[in-house]
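With one protein chain held back, the other chains of the complex are shown just where they sit.
Then we have chain A:
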Amino acid sequence: MRNNPYIPFPSKILDVIKHTEKEYTFRLEFKGDVKPGQFFEVSIPKFGEAPISVSGITENSIDLTIRKVGRVTDEVFENYIGDTLLLRGPYGNGFDVDKYINGECVVVAGGTGVSPVRGVINALGESKDSKDKHVILGFRSPDDMLFRDDIIRWESQMNLILTMDKEAEGYTGNVGLVTKFIPELKLKDIETAQAVVVGPPAMMKFSVIELLKLGFKEENIWVSYERKMCCGIGKCGHCKVNDTYICLDGPVFNYVDSKSLID
């Protein structure tokens, strides 16, 4: 019989982790191969489907960190532990974590862009030379921070720079966009250092510019794109940019390839 990739399968919600008022992580039952940076189509009958990237992976589960910003995601927030969501996936190429764990690596991520790289950062923290790993995380304000428990752990493992876009009452840490902190990075071998950049389009664009200024090689920079994806399997056309289907060829790209993608 012919395989029907459009029929979603039910997955039980094992846990719900509340980061902010609008951002929760849903831990869902799933067994199978998944890589950080890949995504699932989450669906709720009556409301539709939305592509959500994987923010955590265990043997029996995946984490989907969801921002309550649309028709489908609003409805996802009406669900709790023990309820069921419908899934299709995983789709996309995902991050090749092995590329980053040996040697120096910089991760620059902003806002919900932290979700797809959370698995990468976890792997960097557990790598043998974790002190050579640098992570710059930016959020709009302390109220918008995701993965607070992870951040405490990452701080002890790596050179973690946490920054908020604007001053906030009671907050004494770094203030400014992530791009402000890239020039301050101290790297031993810029020729081989890898960089991963994920976040809103403008943040990615200017972060890459800063990394290149610092001397990073184009082929050592990796980015992940967010696009509308109705199918995830290269048919619906919404995510196409130039000759590239983000859902098939990405969402993770080497900068050498992504720099010629013009929306």
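The rule is short, and it goes like this: a contact is a pair of C-beta atoms (placed from the backbone, for glycine too) under 8 Å apart; a residue touches a chain by one contact, two chains touch by 3 or more; residues count from 1.
One rule holds for everything that comes next: contacts and distances are computed from a predicted model.
With the options "FecR family protein", "Zn-ribbon domain-containing OB-fold protein", "Anaerobic sulfite reductase subunit A" or "Peptide ABC transporter ATP-binding protein" in hand, the undepicted chain maps to the protein name "Anaerobic sulfite reductase subunit A" (source: UniProt). Considering A:46, A:128 or A:186, the position touching the chain not shown turns out to be A:46 (whole complex). Taking the complete complex into account, A:72 is the one of A:13, A:34, A:57 or A:72 that touches the chain left out. Against the chain not shown here, chain A presents residues 2-8, 10, 43, 45-50, 67, 69-73, 200-201, 226-228, 230-231, 233-238, 240-243, 245, 247-248, 260, 262-263.
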